[in-house]
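Structure in structure tokens, see below.
Complex shown without one protein chain; remaining protein chains in place.
A, B and C label the chains in the order they appear, each numbered from 1.
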């Protein structure tokens, strides 16, 4: 060891953001007056001092190699004085003061495969999670489905002809790391088979009381098998949430045959017009069909198309459904309504239709 | 006994309504085309055949002596060919074909103390229950409070200057025989003291399992006192609903000091414009102060006045509150907001404010 | 009868413009000792701020399990004439129509056998004869049946069905509420008089979505008229309303929950495909608009008061049925009977059908009675991913 022990630095938190702000932002911080969308993926913010900040937003797969990040850095040096940021939906934005550099920037981005768009009444990037790339819980892959869907919906990313914003999110299991539960369209990986219990390992790896307590429906009961303390799962009470697996590796839910994904619609987060709300079940199950999940892509495309065709200006998915009603939603999208759509969890009773407000046709 | 035993008639159901319909109705049954309100308490229905049926609606205390009913019969004979009906809110209606008889009818009704009104954007009769007149459960009297309130609101019964219909209902205990839970304004008798358990009588009169099961919050536990099987009530779990008393007379809730009433607002039943909905708590408790319950009367009057002053055309109480928000409702009515207003029953979580839609002033 | 009862508190309630129940009791008390003791006991309650009735007991007439509510004073020494003070529930004629004749006959019966006091009507819909003694019940009953009346329901039974006046007077009635009510009442006579259910069961019939009997809030089965085709519309009459001062945009169009109306100052356009049949525009302009011609009803299920799982509103079971003839009634009864059978078999004691459905789940319930789930049954599909997938293993 060296004589002067280098003090180990801890608890410094992130660097202060000011270090990374372009001068135009520092000068106009808190003084922005309005913005305008100049073309798909490009907007300008104008400040009280009349300073202008141009933003060019490009698509990103979120999973980026350092190679690509270095390319972004190069592009930033070339067009935006080295300044760039990422968005809350994982797009990358170049922050510029020189309007004339916008077309060549867009060209450069395109040439490395990153289309520009996602601003205004458009679809933006799909918020998503790890999937088979990194997570033990995943009932489906994330990046693959997202790529397949965005390939299909690309025109709605690079143009602005939707009734309003369209936010799609993807989570590969019920833990919902993508916080998909308030999205215009949510895709959610689901299991459909009872946990496979590893009775040999379980007693060694898991605390049985913690395990039992982890089940939202109390489906897990302690039991002794071959003299070993383990658990059993009451079949009729299990709804495959995998919370037991989260606390105990010996309760495997992943299953190549029965895993797949579900589709949810009509949620939103913003307070614009209507209050934030959860997405609701549209399609209970679609199979895992890699590499392109055609059933899922088709289903999403269909829902987007029907919405696009029928919604009024500013009507997000859920607001449109509010107006036309769920029966019409199912009719127009041609999605079959099934038993699974009817809630049977804690607040189920509040989801029943307690009025005669029905379109009746 | 007489030789020919008179056969005991049973299971005949009510008489067929046709026997009591005026000829104009028989002739135009199902053929009515439109109606018009001619003046407070008076409307005309016009049929496809251009026949006209005039209805005059008069107030009723619902609790009627046979003497009064006979007077109604006399009046009906005099003005409406003996035809009359009662409404779903316990008013009495005279059904006439001769328009000229309307003024003298109204005069006669007034002379026996029955004002005419309650049609259109007005307050109608208060739906109510037995109270101290007949029920063992009553936490307050019904007829008395209703009389006191209607004396105060009479002008809104005999005129039509409200923003919309105003439906008040009254129930003397949580059984809610008046089905008050969907009223613009509901008054509800409440207990606030733990059941007084008669440990001597209880074992003789009640089944303990049934009794325990009757409690919505599982506050009742079997217990042995002085060798007798009886029950105890867990203080912190009891919310005074009196369901235990309904199944067991030895669990007395009635209390002269602590009983009283609560006020609820904003419910509705009709599907007009907005969906039917429950009334929500406005005032958790007001004392029993017979004979005129001035606190309750004042509270209702205040709410009606504020609504009247602030609501737009066609806005029922709840629709008005929808628009202005609950914070404004409490502010405008000057009703204090307390702990009791915040739901803590089964679906409580769904009543929390999950948006930033706030008027902020 | 001679001695005057002193009722200073109640006397105050004889003042004021609203008709006074105290005056009604006093009138009866002039000739009826039960009414007199009721007055006394009520004054006592007003003094004490507490009711003076004991927990009810079961009384009734031969062969019937319901129709009478037993009631006893807890001050029988002071008010001996209300020591027994039972009410008799008399099934009202559908729509609460009467003639002066029949009312007089009813009054005569009640003069002979009861307190001379009534409720016209009880919250469920019955004519309520307030206060009599056990020994008068059978004679009251026999005299009632003799003039064509029967008892109403009580206990864990079908309760007296009731309805709005419907087609008898209202232009908006989408089916004949009074006819159906009469038919249902007759059809369920046995179930009405002989309690054999887990708990009470109420039917209420309204002719249109205005729901003038509040059926959606307080009936185990709510039958609410509605229609399927286009609203009938007379443009000239719309213009007349406009001329007469109705602000059609603000008051009608902007209040339309289907957001499907457009008024250009001269023409009212309705995109009927999105109309949710709320009635508002029709209510606001009765001369100009009326429900379509393809009329029927929606069947909803399960409303009730709060005890014990919290109040419920009825929810859609069948979005639309035609109710044009008795054949169609029979189809309905088949559905009701399937429901009642299931509930009698699987329902807990004192569990209303609405609570039963919430306990077993609407989808399971619908399946068990042989219907298909439809999106009309829900306000929205589930928002939680806790799905009990059923797949072949």
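The criterion applied here is as follows: a residue touches a chain if its C-beta (ideal position, glycine included) is under 8 Å from a C-beta of that chain, and two chains touch if they have at least 3 such contacts.
Just so we're clear, the structure is a prediction, and the values are computed from it rather than from any experiment.
Q: Looking at B:198, B:217, B:289 or B:302, which residue reaches the missing chain?
A: Candidates B:198, B:217, B:289 or B:302; residue touching the omitted chain: B:217.
Q: Can you list, in ascending order, the chain A residues touching the missing chain?
A: 8-17, 19-21, 25, 29-30, 32-36, 45, 53, 55, 59-70, 72-74, 76-77, 82-88, 90, 92, 95, 113-115, 127, 129, 131-138, 141, 143-144, 147-148, 150-151, 154, 174-179, 181-182, 210, 214, 216, 241, 243, 245-247, 249, 254-257, 259, 269-278, 288, 290-292, 313-314, 345-347
Q: Would you write out the residues of chain B that touch the absent chain, in ascending order?
A: 174, 176, 181, 188, 190, 192, 216-217, 236, 238-241, 258, 262, 264, 266-267, 278-282, 284-285, 323-330, 337-346, 348-361
Q: Write the list of chain C residues that the hidden chain touches.
A: Considering the whole complex, chain C reaches the absent chain at 254, 306, 310-311, 383-386.
As a working rule, only the chains that are shown with their structure count from here on.
Q: Taking contacts as defined above, which has more of them, A-C or B-C?
A: By number of C-beta pairs in contact, B-C is the larger.
Q: Would you mind checking which chain's C-alpha centre is most distant from the centre of chain C?
A: The chain farthest from chain C, judged by C-alpha centres, is A.
Q: Measure off the straight-line distance from the CA centroid of chain B to the CA centroid of chain C, and report it in whole Å.
A: Taking the average C-alpha coordinate of chain B and of chain C, the gap between them is 12 Å.
Q: Which residues belonging to chain B are in contact with no fewer than two other chains?
A: Residue numbers touching two or more other chains: 271, 275-276, 347.
Q: Where does chain C touch two or more other chains at once, residue-wise?
A: 209, 211, 216, 224, 257, 277-278, 313 - these are the residues of chain C that touch more than one other chain.
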